[in-house]
Structures are given as structure tokens and as C-alpha cells.
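Every protein chain of the complex appears in place save one, which is left out.
Order of writing sets the labels: A and B. Residues in every chain begin at 1.
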Amino acid sequence: MAFSPGDRVRTRVIDPPHHTRLPRYARGRIGSIVELEGAWPLADLNAQGTHSLRTEPVYAVRFRAQELWGSGDHDVVLDLWESYLEEAR
Amino acid sequence: MSRINDVGGVDGFGPVDIVDDAQPFHDDWEAHVFAMNGALIAKGVYNLDEFRDAVEQIPPRTFLATSYYERWFMAIRALLVRKGVVTPEEIDGVLAG
Partner (left out) sequence: MSDDHDDAQLSRQVRALETLLERRDLVDSRGIDQAVEAYLARATAANGARIVARAWVDPGFAGRLLTDANTAVEEVGASMRGGIQTQRLRVVANTDRSHNVVTCTLCSCYPVALLGPSPSWYKSEAYRSRIVREPRGVLAEFGLTLADGIDITVWDSTSESRYLVLPARPAGTDALTETELSGLVTRNGMIGTAAV
């Protein structure tokens, strides 16, 4: 488990040619770990029929609207596989 | 590249059409598509992520012009061919039906 609640993380800037569960609106954004949701096979690989034994932790990550859109006073929480995230300083 | 399903923050879709559907399926064929998908996944013909992937790969113009369960039906057909369960000719036969 790379991350703990409260950790600042940045979502990777990715644009894969395959199925992924990191929405465009949340790529390259800084958020904070809410909690570990569980561990599941990575959807990206599962969708390619490589019946993924690559199970990774999935975290609920909270982002401010300001960070995602430049405006707004709400938060958005997404559930993100660990490989979508990197530490943010 | 992002697919057409990835709509968070996309402008132009207009007000939400808040119809309180009492019916989950507007027609019987929708219920059958729904159940067929469940059966095929349960049998291991494909998994749920492959199914979502197949739905997402419907070309954008078609995707937006097609109803929810018709997209499912398209995705199921594509997956069955990809997995070699049915041939393209058999699908043509199904559609001509």
C-alpha cells in the first residue's frame, strides 16, 4: 500500500489507447487520499482479456473543484487504482 | 485516447431529463439484453471490464445516437465475434432477422 489517508497525490497524465477508469477531467490533478477502498484487478488489464491477476489497491481520492475546473466550491471523490497515482509534493 | 463515454465536465448535453422511470426496461428486448449480458459474463465468455470496453468503443456518433440497451446489444455482438463464439456472418443473419 503506497498511500495513507491524508496523503497528497497527483493523478498521472495518461492517455492510453485502451480502457481505463481514470476520467479525463481528473488526469494530472492533485488530490488527497480519503481512504483505501479495497484491492481489485486493474480494470485496464482486465478489459484486455489478460484476466488480470494484477490486483492493486484502490483509493478514494478527494479533489477540490477549484483544482479540477478552476472554479466551483464542491469536491469530487473518485476511486482510483494505485497505478493511476503518484506522490505529490 | 479518451472514449465518448468519458463525459465528466463535457458541455452541451443540456438539462437533465428527470423522468422518474417506474419501469427499468422500456421494452422486453431490453430486459433480455440485460439478462443475456449477465448470463454470458457468468459463463465466462467475457468479463465486465471487457464489456464496458466494448460499449466504449462504439463510434462516438453512433454511441450518442443510440439508446442505452441498444449500446449493450451492440457491445455484446462485437464481443461474441471477437471471442469467436459467433461469426460475423451469423451476426449479419441476426441483424437481418
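Just so we're on the same page, contacts are C-beta pairs under 8 Å (C-beta built on N, C-alpha and C of every residue); 3 or more make two chains touch, one makes a residue touch a chain.
Note that the structure is predicted; figures quoted are calculated from it, not measured.
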To test your reading of the contact rule: which positions on chain A touch the chain that is missing from view? 21-23, 25-26, 37-38, 40, 43, 58, 60, 62, 65, 68-69, 72-81
Touch list for chain B against the chain that is not drawn: 5-11, 13-21, 24-29, 31-36, 38-43, 45, 48, 52, 55, 64, 67-68, 70, 73, 76-77, 80, 85-86, 90-91, 93-95, 97
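Going forward, only the chains that are shown with their structure count from here on.
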When the centre of a chain is set as the mean of its C-alpha atoms, what distance in Å lies between chain A and chain B? 25
Going by the contact rule at the top, pick out the chain A residues touching chain B in the complex. 15, 17-19, 23-26, 43, 46-49, 51, 68-69
For chain B, which residues count as touching chain A in their complex? 1-3, 6, 8-9, 46-47, 49-50, 52-53, 56
